[in-house]
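Every protein chain except one is present and positioned as in the full complex.
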Amino acid sequence: MTGVTIFVGILIIISAIFAVEAKKMLDSFIALSLMSLLTVFLFVIMKAPDVAITEAAVGAGLATAVLVLALNKMGGDSQ
Amino acid sequence: MVYYIAFILIGVGIYGFLTQKNLFKHLVSLTIVDTAVNIFIISLGYIEGKEAPIYSKYTPIANFVDPLPQALVLTAIVIGVGTLALGASLLIKVYEKYGTLDVEQIATKEAEE
Amino acid sequence: MRRFISIVIVFGLIMFFINTLSLLPKYGSVNISKVSEAYIDKNVNGNGGNVKYNESESLENGAANVVTSIVVDYRSFDTLGEVTVLFTAALGVSLVLNGIRRKKYGRRPNFILRVSVGILLPLIILFGTYIFIHGHLTPGGGFPGGTIIAAGILLLYLSNEEFDLSKTPKFVEGISGSLYIVTGLVGLAIAGVFLINFLPTGIVGDLFSAGIVPIVYILIGFKVGAELSGIVADLHREG
Partner (left out) sequence: MSALLIIIPLLAGFLFIPFKEKAKYILPLVVITTLIILLLLSPDQTNAMGGWKAPFGIVLVLDSASYYSLLVVNIVFLLISLMPQIVEKGYSVVLLILLASTNGLVLTGDIFNSFVFLEITAVAAYIIAFSRKNPYGAFKYLILGGISGAFYLLGAIYAYIGTGSLNFADISVNIKEGFLPIVALLIFIGIGVESKIFPLAGWVPDVYDSGSPLTPVILGTGVTFTIMYLFGRIFITVFHGYFLDVVFIFGLLTIVLGELAALRQNKLIKALAFSSIAQAGLVLSTISLGGYEAIKFGYFHLLNDISAKLVLFIIAATIAHNFTENKIAGVSFSIASFSLIGFPLFAGFRSKLLILQLAFSKDNYLLPAVVLFATVIEAAYILKWNIKLWHSTNTGEEKQKISWNVNLILLIVALLIIFIGIFPDLYLKMAQNIADGLTNYRAYVTNVLGGM
């Protein structure tokens, strides 16, 4: 299990770095969503199903939706 | 192990906050820091070989990881999304007022006023 | 230059945290704290211990999901605060975005989206409801359940440009939030303690068990669903 944990962890860090450094906002949000999804996986490995399901619904789903809606209101990725 | 992941993620979040000029990225960094803290807290409750803290057919008697950190993280996640939504709506207003989300451009516009 | 200084700061921060590792227990071999021990054995008031699924009866807390029993019973006051954070945030979103008019989309929503939402929406709502009704037995509960319902509402917004909830979320969240507090106040009236679990707790694992826990979690589900739907609705106006 440790191998999987490390692999997921590295993926999380990579997607976080991508979310921070991405040039386009939408890419950044997608990377953030990906990070959340991978975190869900990590939570499942660590035997926290309650947290995992909440993170999946809230962190990966709704948070991204909120960000994208806000971005849409500013006229997309133009800036 | 997971500790290191959480610490590096906190670092990535703070780094993004310090270097990025787009305000949206600040919000993204904040979310990353929140997630990192959540991972850290959950990892502090994990015990190898034990099960998820739910009494069920498969675990009829207690053989559980620490449930309290999980309860705390549940709270923290919801607080995080509340802050995120409020931040996003503030950003819409920032964009409406200044026409940009770049920190430096906003600073020059502020100075002009 | 800025980048370099930031890297130095971040590096220092990470080093600080890594230094604290010597104090922390090794990953995977944490000791369960005395508080969690009591929560798991449902033994805070000293008459629990050795809980067994489908057998133990009338414990101080009857929720099979220990995390739920902490969130909605042992540390219910935190959850009230947490719901309030979300409530305040939703209120803030509506205050901040106040005055933005709703604009119509330039083009009509996709046909596939419209049709599939009609099929999916009842399922999504049903799933969300299932999750928060079974919060005390299975993983999940009011927060994810409410969020799933809010996601359904978001789909409705995306598929139907005429759709508007207007003030419904505000009423639902106001009423469910008040009922949460009223549940607590009933405990205050009966036993003199706010938020006390005053109903019989039943057998661990039954649907009708755990006293006020499922009731409160359903209220939280409605409240969270309404709050997040409110946030989505406010953010979606104008489009």
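Each chain carries a letter (A, B and C) given by its place in the written order, and its residues are counted from 1.
The criterion applied here is as follows: a residue touches a chain if its C-beta (ideal position, glycine included) is under 8 Å from a C-beta of that chain, and two chains touch if they have at least 3 such contacts.
Everything numeric here is computed off the predicted structure, so don't read it as measured data.
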Subject >> Contact set of the excluded chain (shown chains only) >> reply: B, C
Original post:
Looking at C:S29, C:N47 or C:T88, which residue reaches the missing chain?
Top reply: C:T88
Subject >> Residues of chain B (touch criterion as defined above) contacting the omitted chain >> reply: 10, 13-14, 17, 23, 26-27, 29-30, 33-34, 36-37, 40-41, 44, 68-69, 72, 75-76, 79, 82-83, 86-87, 90-91, 93-94, 96-98, 106, 110
Subject >> Interface with the undisplayed chain - residues on chain C >> reply: 20, 23-25, 33-35, 38-39, 44-45, 73-78, 80-82, 84-85, 87-89, 91-92, 95-96, 98, 167, 170-171, 173-174, 177-178, 181, 184-185, 187-188, 191, 193-197
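Methods note: only the chains that are shown with their structure count from here on.
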Subject >> Comparison of A-C and A-B by number of C-beta pairs in contact, larger one >> reply: A-B
Original post:
Rounded to the nearest whole Å, what is the centre-to-centre distance of chain A and chain C, using the mean of the C-alpha atoms as each centre?
Top reply: 19
**OP:** Would you mind pulling out the distance in Å between where the CA atoms of chain A average out and where those of chain B do?
**Re:** 10
Original post:
Which chain C residues touch at least two other chains?
Top reply: 65, 67, 139, 141, 143, 228, 231, 235
**OP:** Any chance you could list the residues of chain B touching two or more other chains?
**Re:** 1-2, 4, 8, 12, 15, 43, 45-46, 52-54, 65, 70, 74, 77-78, 81, 85, 88-89, 92
**OP:** Please name which positions on chain C make contact with chain A in the complex.
**Re:** 65, 67-68, 131, 139-141, 143-144, 147-148, 150-151, 154, 228, 231-232, 235-236, 238-239
Original post:
Which part of chain A faces chain B closely enough to touch in the complex?
Top reply: 2, 5-6, 9-10, 12-13, 16-17, 19-21, 25, 28-29, 32, 35-36, 39, 42-43, 46-51, 54-55, 58-59, 62-63, 66-67, 69-71, 73-74, 79
Subject >> Partner chain C, residues of chain B touching it in the complex >> reply: 1-4, 7-8, 10-12, 14-15, 18-19, 43-48, 52-57, 59-62, 64-68, 70-71, 74-75, 77-79, 81-83, 85-86, 88-90, 92-93
